[in-house]
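First, the structure itself, so that you have it in front of you.
With one protein chain held back, the other chains of the complex are shown just where they sit.
After this line comes chain A, so read on.
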Amino acid sequence: MKKVGNPNSISRILLFSLAFMLTFSIQIFAQDAAAGKALFNAQCAACHKLDGKMTGPALRGVGDKYEKEWLYKWIRNSADLIKSGDDRANKIFNEYGQSPMTAFPQLSDADIDNIIAYTMEPKVEIAPPGPDTGGNVVVSGGISNEVILGALALVLGMLVVMLFLVNNVLTKIAKANGIEAVAKEKSLPIWKAYAKNQFLVLVTVIFLLLSSAYFAYGWMMQIGVDQGYEPVQPIHYSHRIHAGENGIDCKYCHSSARESKHSGIPSLNVCMNCHKNISEVAETTATEEYSKDFYDKEIQKLYAAVGWDQAEQKYTGKTQPVKWVRIHNLPDLVYFNHAQHVTVAGIECQTCHGPVEEMEIMKQHSPLTMGWCINCHRETDVKLKDNDYYKKIHEELSKKYGVDKLTAAQMGGLECGKCHY
């Protein structure tokens, strides 16, 4: 409310009307919907949404459907209510697969009233995100730089034109005054002089050959190196949202990285551990590039693939495996094992895969060339802590090499056959 200081009359009117509506609604329900919202998010949101079924039914307008006393009983201990043979209670219980609702005896009548108040708020249609003032500020900042540069270019251009004009004028004046300009001495064109100097030609040729060889080598070494490979995936899965914003551990989904040579693309049932309850993204998740609508549609793709009927909250059994595009492709001739690096060496995933938690679209961060592997093996110490396997061998080898800590290379990590078989 403090923000109401805007001299814009239209917005002032709008705000006034909003305030009026809020007061009005408070007058009707005499409860605090804001407190209710907080309670709802803390206690109910795990199983309920306002609109749409989840583990439990949609709650918008629940105050109209049931009287308060009934709701108090149900929320505090639904099992008792069911046992008492209440028809409506049993109906709901059976409708939702006889999974009992958690009892909330700690909620006071006032708390429940607040929650109901929140559920009774009318649904607000969210307009597609348009340019707002905050955005404009940022954008204008961007423009201002360009304007300055443009202005500078304009000034410089004008200076050039002016110089040209001045020169023209001066020449005309000179002509008019009969002053003859001194004719230039005819000399050899520079290219002819150059062609005559055989030494220079030789040096240039050698230079050109060497530099083209250098670039050709560089270009050829890029063949088969797909660093930065960023294919379009069948489902737009954002590592930024999952690993970044929500801070989900990489190995929650890529669990086989701990055990196996493959990091493993998570099976869809792993996705559903969370997405059974998350059918849409929060509004704050949306970015300029990808709207909330876009993300929600991607979640729907997941539901289609795994065969999840959102309305009925159950699996249909019709599945459609997702054909992901593989990003990190090692050739068959090399053997790489994730478990060795993740579990044994304790290397962070980001060491090779880069800042995945910032990637909206996953891409290949490292070149995955042998030189890249080997450099790391040369630099990285073997992780000995709590590993009895290394005890003896490390003691003997470090004595032999006269070092405190052995690198992977000294441990034998450069031997051909360790990776090529």
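Couple of notes before you dig in:
Note that contacts are C-beta pairs under 8 Å (C-beta built on N, C-alpha and C of every residue); 3 or more make two chains touch, one makes a residue touch a chain; residues count from 1.
Just so we're on the same page, contacts and distances are computed from a predicted model.
The protein name that UniProt records for the chain not on display, among "Branched-chain amino acid transport system permease protein", "Quinol:cytochrome C oxidoreductase", "Aspartate carbamoyltransferase" or "Alpha-D-ribose 1-methylphosphonate 5-phosphate C-P lyase", is "Quinol:cytochrome C oxidoreductase". Contact with the chain that does not appear here is found for just one residue of A:Q43, A:N77 or A:S256, A:S256. Annotation for chain A: contacts to the undisplayed chain at residues 223-224, 226, 231, 256, 259-262, 264-270, 305-307, 319, 321-326, 329, 331-335, 337, 339-340, 343-344, 386-393, 396-397, 400, 412, 415-418, 420-421.
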